[in-house]
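One protein chain omitted, others in place.
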Amino acid sequence: MLQLFNWLIKTFPSLASHQELTAFVLFIILGLLVLTFAAVVAGSLTYFERKVAARIQSRMGPIEIGLGGYIQWVADAIKLLLKEDIIPENVDKILFRLAPYFAFLGAGLTYLVLPFSEKLILADLNVGVLYFLAVSSITVIGILMAGWASYNKWSLIGGIRSAAQIVSYEIPSALAVLPVVLYAGSLSTQDVVRAQAGWAGFHWMIFQNPFIFISFFVFFISMLAENNRIPFDLPEAESELVAGYNTEYSGMRFAMFFLAEYSNVFILSAFAVTLFLGGWQPLFGLSLKIPGTAVDLWKLFSFFFKTSIMVFLVLTIRWTLPRVRIDQLMGLCWKYLVPIAFFDLFGVMFWMVL
Amino acid sequence: MAGRYKEGVENIPIEQIADALFPEVILTTVDDFLNWGRSWSVWYLLFATACCGIELMQFGGPRTDADRIGSVFRATPRQADLMIVAGTITYKMASRVKLLYEQMAEPKYVISMGACANCGGPFWYSYSVLRGIDKVIPVDFYIAGCPPRPEALLQGVIEVQKKIKKEKYLRAKKSEAGG
Partner (left out) sequence: MSLTRSEEWYLNMGPHHPSTHGVLRFVVKSDGEVIDEVKPDIGFLHRGIEKIAERLEYNQIIPYYDRVDYLAAFNASWSYVMAVEKLLGIEVPPRAEYIRVILGELNRIISHLISVGSFALDMGAVTPFTWAIREREVVNDIFEMVTGSRLTYNFPRIGGVYQDVPEGFREKVLQFCEYFPPKLKEFNDLITYQKIFIHRLANVAVITPEQAIAFGLTGPNLRGSGIKYDLRKNRPYSVYSEFEFDIPVGTGEAGTLGDAYDRYMVRIREMEESCKIIKQAIEKMPDGPVRAKVPRKLKPPVGDVYAATEAPRGELGVHLISDGSSRPYRMKIRTGSFAAMSIVNEVSHGLMIADLVALIGSLDVIAPEIDR
């Protein structure tokens, strides 16, 4: 982003006198771009999820609407936009209105440090990984707010479950990322990806070290739990809590929750790829003799290809497994994942020292 | 684009615009576009009370597959567009049906599925059964059968889609705001 700003100033000297204004406009444009990208990604994911679900269940999924059903999410978005926005009588009105935005904020802000390609990153923060861990848990505030404000006991249970769950699973997910950071020697997401350069994926973090290999699964499970995906979707457990924290939401506010949920699926997969599976490191290394811009495109494609496979994995898990119970969820976290994550961290330390 | 014309509609009477220029074309286009979106995303409330509920479940199953036409079920009335009343409604349940209907967000549609919901069906003679849900909530479509086949229900949902496509969404909004 800074490079872009500097480039703008250089190319259009007249802008130099209005630096603040330029920066502001640039921020807004980029912010809208990110939002649009997030919406498109989340929308496409809902279509993808419905298709995957349908295939697993020997159904067809959306096909009648046109373009093989792909524009289904556009229709859903239009419908949700036009729906009445109900604010029930007894709710805490301010919190009720704010909650969906907080829920989306957590997902939206993480796009900032997501390296799509070598050059395509919004902000290469030197604390990128830490930022990601911190920001991604803002979602829980939104969910808790929604649960509390809804004046509905099922929503409240959903919100409280979510808070307990996400706060607990922050620990193993953070601990599972630390070995990667140790190995890469940097907290910047770009540096982590650069550390994984090599041919055909043998230098991906996951294959560098047996401890990191285990860490990957700890990270993946924790992220599933943090994003409320089955088998950890207790906050919105359909058969237990009706619809959990979003029971009372309708129309666009519900769509925001929807958007947040699917953005989180993408983010979860994208970060698993970035941290463990080589990020934008081109598939088949650079052995392919292709010219300059094509390499960048190939990197972008590699990133999205790997992310799609991760997304597919997440969705397959979603449509195959049943849900765990809240005490089993907590037991899994504190009795298994946290000790394993600590063990991995120390293992990697010793590995690097020896 | 939609926003701009919507704004215009709210401020200026719609007839004026229609008379002044040739916005009829544009207005119908916007209307059609919105209706297209609404009609392909009819989410139904999972409200199964009796026998028809099983056919309602099979409606979402592999053979009929409601998802093909963009219909998925929601457990909460707030997020549903279509209420499929599947099964007998007793007097004890009637007030709850009304409550559920009121909890749904506008615009909302109701399909009365099966003989019991239409008119009481074989339980017409019972002392405890509501003889037709249209006594408590407005119904858009009735589906005959005891129970109707899932294909019949699919046809019912397609009829709802057709109804949505014929509506003038923006005009309705305007008259709401004006009146």
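Details
Order as written gives the chain letters A and B; numbering starts at 1 within each chain.
Here is the rule we use: a residue touches a chain if its C-beta (ideal position, glycine included) is under 8 Å from a C-beta of that chain, and two chains touch if they have at least 3 such contacts.
Small disclaimer: the values here were computed from a predicted structure and weren't measured.
Contact with the undisplayed chain is limited, among B:G37, B:G53 or B:G132, to B:G53.
Within the complete assembly, residues 53, 56-59, 153-154, 157, 160, 230-231, 233-234, 237-242, 319-328 of chain A touch the chain that is not shown. Chain B meets the missing chain through residues 46-51, 53-55, 57-58, 60-63, 75, 77, 87-88, 90, 92-93, 96, 100, 122-123, 125-129, 146-147, 149.
To be clear about the criterion, only the chains that are shown with their structure count from here on.
Chain A and chain B have Cα centroids lying 35 Å from one another. Put simply, chain A touches chain B in their complex at residues 50, 54, 57-65, 72, 74-80, 82-86, 238, 242-243, 246-251, 254. Listing the residues of chain B that touch chain A in their complex gives 33-34, 36-41, 43, 61-62, 65, 67-70, 72, 74-76, 78-79, 81, 103, 105-107, 169.
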